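One structure, as structure tokens, below. Some questions next.
We show some of the complex, not the whole, and keep each chain where it was.
Labels run A, B and C following the written order; every chain starts at residue 1.
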Amino acid sequence: MIALPRLLSLDEIMEKFSFLDDYSEGCHPTILEALARTNMSQQTAYGADDFSIRARELIRAHLGHADSNIFFVAGGTLANLTIIASLLRPHEAIISAATGHIVSRETGAVEAVGHKILTVDKPCGKLAPEDVLSVLAQNAQAPHMVKPRLVYLSNATETGRIYTKSDLTDLAQVCRSHDLLLMVDGARLGAALCAADNDLTLADLAELTDVFWIGGTKAGALIGEAIVINRPEFAKDFAFHVKQRGALLAKGRLFGLQFQILFETDLFFNASRYANDLASKLSKGIVANGFALASQTQTNQIFPMLPNHLVKSLEADFKFYVWEPHGEDHATLRLVTSWATPEAQVDRFIAALSKRV
Amino acid sequence: MIALPRLLSLDEIMEKFSFLDDYSEGCHPTILEALARTNMSQQTAYGADDFSIRARELIRAHLGHADSNIFFVAGGTLANLTIIASLLRPHEAIISAATGHIVSRETGAVEAVGHKILTVDKPCGKLAPEDVLSVLAQNAQAPHMVKPRLVYLSNATETGRIYTKSDLTDLAQVCRSHDLLLMVDGARLGAALCAADNDLTLADLAELTDVFWIGGTKAGALIGEAIVINRPEFAKDFAFHVKQRGALLAKGRLFGLQFQILFETDLFFNASRYANDLASKLSKGIVANGFALASQTQTNQIFPMLPNHLVKSLEADFKFYVWEPHGEDHATLRLVTSWATPEAQVDRFIAALSKRV
Amino acid sequence: MIALPRLLSLDEIMEKFSFLDDYSEGCHPTILEALARTNMSQQTAYGADDFSIRARELIRAHLGHADSNIFFVAGGTLANLTIIASLLRPHEAIISAATGHIVSRETGAVEAVGHKILTVDKPCGKLAPEDVLSVLAQNAQAPHMVKPRLVYLSNATETGRIYTKSDLTDLAQVCRSHDLLLMVDGARLGAALCAADNDLTLADLAELTDVFWIGGTKAGALIGEAIVINRPEFAKDFAFHVKQRGALLAKGRLFGLQFQILFETDLFFNASRYANDLASKLSKGIVANGFALASQTQTNQIFPMLPNHLVKSLEADFKFYVWEPHGEDHATLRLVTSWATPEAQVDRFIAALSKRV
């Protein structure tokens, strides 16, 4: 069932294993090996290297969309702010769920490039067409109000939910009929596309969105996200924006090579699926031990609700976030798995539950 | 004389060797080996990893300045724009040589965060105290003119010149007496500090500047620059600015580990000195063959003036920039060496000169 | 009871009288007369004219705060964006009620100068200390979240409510103890200070806030707002910001003279009180005719709830905003009075109610 081999034995890892996030380790060994193999090859700078060219071809092969252009940047906030600064004029605004990463986890990066975010309260983090229409209705008093122009989604959402093909098609349609652009933040796009109930593909994203990005950092890369721009008029000058925001890397080969490796084989998908599978195993183990989950996440983040005394004892062996209190004597935890999580640690966590109830 | 071993044999490299820049290869093998060794260690994200902590200690040991704080970002433009956005209020401006990297090679990144750059024409790229005073005198009509507040230097400059300790002391003094901040762009700080006629140290920079940064990308790293902030009031909230500009890396370990390796031994200095030494050997070989240099650079960039027919024949075997025409039938080239340049390629270039005149 | 004379006879005005807003007419006749009288006097430009100097003295006499500096700008949005751009550094954010004018009626002006607004849902538009504390608690994850730094209030609020001295003292205290700045948008400050249940003075505002502004446009002036900065460190470079945002008027005499006239006598207060008194008369007349008010506003805006058929017939003789539907067959209106509203029009409106029920 689980595609990747266990990477380290229990002896090799730190005693207190971390389920804090999906970026605690370095990169997938295949990438590391490729970095070593190609290290002394002289390459053209600023993204015109052989690896970046090849990586773009490989990604484009998934898109089935000849017009898409691909740019690599170091991280998610840099991707979001560069995309938004390039797409919008000063009076144009973004529509986002209030849980959106750009709203509350990027230190006002979007406002710092000049744009307002109009938010919708949606605990699941998923925007629906009626949310978009409602924001349009509430912001119609031109020119005293900003002009909503871009719908921002995260897939998977910040709480681990995914958009189906039907969800995204409906949103794309409302965007097109109201002259709105659609972008998808794909920090955890791998997890979303490899979720059990996913029916969306990269080709769908290319078809339905104006811009989306594919997170590398959380899918086995050391660093890097691939921005996919599906409309030539937005791609035309995009390189200027990448450079202006400080996102143009001299040694662009670092990004190119990683995405080449991720997409030359199915590593991107396998690594993401591996993380999801372990999360699913963890979920089932938790439920089997009689505990509930705060929400039915579909990807590599799970939110079990455990009694406080058990949380305390688990903290001796594991690291995780205590997300919020749940009632008087329980707490909701966040546990995150990744391509690098040894299955043995999942087993060990489940065993710890059964022992300590 | 030359500290580092030749890294590759001639057979192993591409036939057409590139002297285009100092970022055509990956990273120093020692760094690569450390990446592999530490890859699966779980580390705290966002720069609180063990390697970043250690790297900061190692750099601070060079500074002799307990107050300095150190932050790592991916590249030079990101370093410059983040520093400047954090230091200045909207009406405050920068004083720079017209050749400054922020002026004409960063796609208006500084203006994009809201600040005007007041420039001084200096072909050598080195600002002197009288240049600063002259800008102050010309921009005194408050509030109709911006308020000069920050002096920006590059060391080495964009044309390969360096600041001596006396140069920098004089500038620091004029800054302090006119309530100006002083920052140094250190994209090629390694080359500057290892130049034959350099007498400046990292400790001097910590003493004399408010902020400077140490370029890793051109000194053996794959990616990364270390920003050193020498005044606590500017360091206090700097992490917010790093995050807001998209420069906070999830896997900050990548920066930390590289700078740990660069400063644990003297790799940072040795790699830079190696590049300078090869540039010096190349200079001497060119002059010995009867050609002149456009300027007496002191670091790893050299600017020979060669006849056009020779340039043409050299282009069969080497890559380099034809910088500008020189008279009717000559051209000025730019040749750059690095930690990765095989000495054999330098010898081969010099031999090509003697054969083809 | 009502201080100002009726300005025009019913015959002189347009048949369809407008209660749309408090800026439909020009300026108070006393100001017009002063403009004519001083027109050809040569005055120093950019706010150093005799009138501006005198106006500042007159306002300062109300403040009892030797440190306050006063600047004049053309309008409210310009005042807000200039103040905020001058007070905050890029990573710092504003706390405001969701109804705040800067949130939804200024086309993203604050975001366009780079700052995020953190909002609190308060239908009355009045922030309380616990609202501020709640925003602080929700935005504590440095450096991933912006740093709340400025509390923005409107007095009167956008829905016509006022802050008492005790309200403002409590807010000032929570600001001081949490290193937050406090600013008050005074677009309708005259109406607030002249409300029947007001106990706040300009001197209190100078004491309790860092910056506030006094709206001239809605209190009898043709154009202009007076920004009062109560801390010298924020006033020091403020003129640069005024100029940079395009708010420095060549003929600053226009602002200066109007504020001189408004504060030389008690015109500012009398004009505001007159508007409030007419609003109160209107309220009473509405209630006396058996209709309810949606909220108990305290200033010159009132929100009656009337049956739709009556609204329709009123529209033949009056202009006003239909604010929102109320149930199936009623609507809430907004009616605004001003220094220029003839009392006869208020009487006529009340008469129309009694006739048409």
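Convention: a contact is a pair of C-beta atoms (placed from the backbone, for glycine too) under 8 Å apart; a residue touches a chain by one contact, two chains touch by 3 or more.
Being a predicted model, the structure only gives us computed values, none of them experimental.
Taking the whole complex of the structure file rather than the 3 chains in place, the copy count of the single sequence reaches 4.
The rule is short, and it goes like this: only the chains that are shown with their structure count from here on.
If each chain is reduced to the average of its C-alpha atoms, the one that sits nearest the average of all protein C-alpha atoms is A.
By number of C-beta pairs in contact, chains A-B lead all other pairings.
If you average the Cα atoms of chain A and of chain B, the two centres end up 34 Å apart.
With each centre defined as the average position of its C-alpha atoms, the distance from chain B to chain C rounds to 53 Å. One finds 45 Å separating the Cα centroids of chain A and chain C. The set of chain B residues touching two or more other chains comprises 113, 240, 243-244, 248. Of all residues in chain B, those touching chain A in their complex are 7-8, 12-14, 17-18, 20-21, 23-27, 29, 32, 35-36, 38-45, 73-82, 106-109, 112-113, 217-218, 222-223, 240, 243-251, 253-254, 340. Listing the residues of chain B that touch chain C in their complex gives 85-86, 89-91, 113-114, 142-144, 146-147, 237, 239-244, 248.
Of all residues in chain A, those touching chain C in their complex are 90-91, 93, 104-108, 111-116, 139, 141, 143-146.
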